[in-house]
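Excluded from the complex is one protein chain; the other protein chains are retained at their positions.
What follows is subunit A.
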Amino acid sequence: MVSLPFILTAGAEGDRSRRAARAVVLLALALAVVSALSLRVGASGVSPLAVLGDWLTGGEISTRDRVILLDIRLPRLLTGILVGAALAVSGAVLQGLFRNPLADPGIVGVSAGASLGAVMAIVLGGFLPATYASWAGMQMVPLAAFIGSWASTLILYRVATRAGRTSVATMLLAGIALGALSGAATGVMVYLADDTQLRDLTFWGMGSLAGASWTKLAAAAPVMIAGLAAAPWLARALNALALGEAAAMHLGIRVQRMKSLAILSVAASVGAAVAISGGIGFIGIVVPHLLRLAVGPDHRFLLPMSALLGAALLLLADMVSRVIVAPAELPIGIVTALAGGPVFLWILLRKRGLVDI
């Protein structure tokens, strides 16, 4: 843990670790504020503070308020935090692994692979006998999505990286190809789906936190947390990897093991995030990029900060999606794409001279 004097004193020139430590504290505070707001905002006018006050003073809490707060808004808040953190951290890890700031789970086909896995579990699960079907729906979707995103990441890495070097063009084009293949296979699944499944799939594909529930969270959270938990072990290795695989090895990194761990971590985070919330794009590219501009690329800070900022931004996007067309809801994927698309273009313009695309 960082101590207070460490945070308050100025660092040596070229040393951004103190600035980063301060930013971690600020981001944690921001996330707390946004979380509180997120519990407050909604179609019904329930105020968590008033309910908390009633509860503390022994007052009566209506069943409706209890359901809205504990069974709707709270699981949705936790889902948003986990999904935002998972998407942003896996973006940062992918970018470190490919040594390229343009790698994003949505852009390079990893999310598409996860979607395919999830859709297969949903549709094929429907063919199972009813007793297994509900179990399959709950437990199998995050797992299937994890397998789908793991396979995509692995194929992408094999195709785009040769002798330890990643070609940006090959990575992006392979991502398009993988996305198209997964999309086609997903299409076959959609064709097989019945009407109810079809409606679920369409809404889910646009990305939403609206379906968040304790049951879904219980199935997806362990997978996402497992993916996030790998990050501290990856940070130093990803820093060394910025010099290339050979140089990382000379600095004592077990490169092969580290790459496998990074790919598994990304697959788990993205797989479970997609399974529970559908296609939410651009968090994985926008968040690490902004943080690199602010505090530099040191992964020991970039990864935890990505988790905090990713969670906060996704909660903000979720609030916008709930408020903008209230009482109806805009799918959150549309909000993140509207905000993230232009940022991605801006990054491309800035990088045009530096990266060969």
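Rule of thumb we're sticking to: contacts are C-beta pairs under 8 Å (C-beta built on N, C-alpha and C of every residue); 3 or more make two chains touch, one makes a residue touch a chain; residues count from 1.
Keep in mind that, in the parts below, contacts and distances are computed from a predicted model.
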{"item": "From \"Heme ABC transporter ATP-binding protein\", \"Phenylalanine--tRNA ligase beta subunit\", \"Carbon-monoxide dehydrogenase large subunit\" or \"TIGR03943 family protein\", the hidden chain's UniProt protein name", "value": "\"Heme ABC transporter ATP-binding protein\""}
{"item": "Sole residue of A:S38, A:N100 or A:S149 that reaches the chain not shown, by the stated touch rule", "value": "A:N100"}
{"item": "Option touching the unshown chain, where A:L243, A:A326 or A:L345 are the choices", "value": "A:L243"}
{"item": "Hidden partner interface residues of subunit A, rising order", "value": "12-16, 99-101, 239-240, 242-244, 246-247, 249-255, 292, 296-298, 354"}
